[in-house]
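Just dropping this structure here.
Heads up, one of the protein chains got dropped from this complex, but the rest are sitting where they should.
After this line comes chain A, so read on.
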Amino acid sequence: MSDISAASAASTNVDSSGPEGSGSNRTLWGDVRYELFRSPVFWISSVLVFVILLMSFFPWIFASTSPNEAGACELINARVKPTWDKPFGYTAAGCDMWSSLVWGTGKSVNVAILTTIGTVILGVVSGTAAGWFGGLTDTIISRVTDIFFGLPFLLGAIVFLAIFPTRNIWTISLVLILLGWTSLTRVMRGSVLATKQKDFVDAARALGASDLFIIRKHVLSNSIAPVIVLATIGLGSYIGAEATLTFLGVGYQRPTVSWGLLVNEGQNLVFAGFSHLLIYPCAFIVVTVLAFILLGDVLRDALDPRSR
C-alpha cells in the first residue's frame, strides 16, 4: 500500500494539526463524573444513600437485635420517652425505637428497589418498542399508558392492594410497578424518537446492522440518561409511597417492622405527649426520600448539558 500511505500521509499534514489534537478523553460520562464530583449536594446525598442502603441490607451493623426477636420488646417499656441513655426511646409496642427504625429501613428500600427495577425494565422495553417501531405498536403502547395515567395513583394502589389476600414486598412492589411504569415509558419513547432521527442510526443501518443491534448498542446508549434520572428520583418517591400505603393499612402488616406502621402507631399518641413516636419515623422517611430525590436532581443536572 505504498502509494496510498504516501499520498494520505502527505495529505494529513494539514488537518492533523487541528486544535483538538488527542487531548483528554472528555466523554459524556467523563463530564458527568466531573460535574458530580464537584457538587456538594452529590456527596451529601450519596453518603446518605450509602448509609441507607447499608442499613437496609446489613441492619445488624447499626442495631444488634431485631425488634422481631423473642424478648426484644417488653410491654413494660411501651412508649417510654427518649432519655440520654436511649435517645430514641421505645415504640408503642415497647420495642427499641432505634432498632425498629433500622430494621424497618430494608422493608421500604427493598420495595423501592424492586419497583424501580420493574418499572425500568417495563418502561425501557415498552418505550423503546413504541419509539422505534412507531405506527400501530406505538399507538397501542401509548394508549395503554394513557389508561394507566388515568388511574389515580393512591386510589389505584389502595384498590389493587385491597384485592390481594396477602400483602408483602412482592404484592406491594407489583402494584407500584403497575401504576408507575408509564412515566418511564413516555420518557423513554420520547428519548428513542429523538435518537432514531440521528444520522448514526442510518449509518449503522447502511453498514448492515440489524434492528436489534441498533437498538441495543446505538439507541439505548444514547437515550438511557433521562431514564436513569427518573429512576433515581422514583426510588425516593416509592419509599414514600410504601410508607403511605402501609400507614393507610394496605401495605405491610404487623408483625413486620416498617416505617409506615410506626407512623401509624404514633399518630394517635402525639397529642398525648409521645411526639417521639411520630417524629423519628417521619424524619427517617423524609431524609431517605430527600436523599434519593437530591441524588436524582444532581444526576439530571450533570446528564443534561443544556442546563450547565
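Just so we're on the same page, a residue touches a chain if its C-beta (ideal position, glycine included) is under 8 Å from a C-beta of that chain, and two chains touch if they have at least 3 such contacts; residues count from 1.
Note that contacts and distances are computed from a predicted model.
For the omitted chain of this complex, the UniProt record lists the protein as "ABC transporter ATP-binding protein", which is one of "ABC transporter ATP-binding protein", "NADH-quinone oxidoreductase subunit H", "Anti-sigma factor" or "TetR family transcriptional regulator".
Remark: the omitted chain is touched by one listed residue; of A:Ser64, A:Thr139 or A:Ser221 this is A:Ser221.
The missing chain lies against chain A, touching residues 1-5, 7-9, 11-12, 14-16, 18-20, 22-23, 25-29, 198-200, 202-210, 213, 217-218, 221-222.
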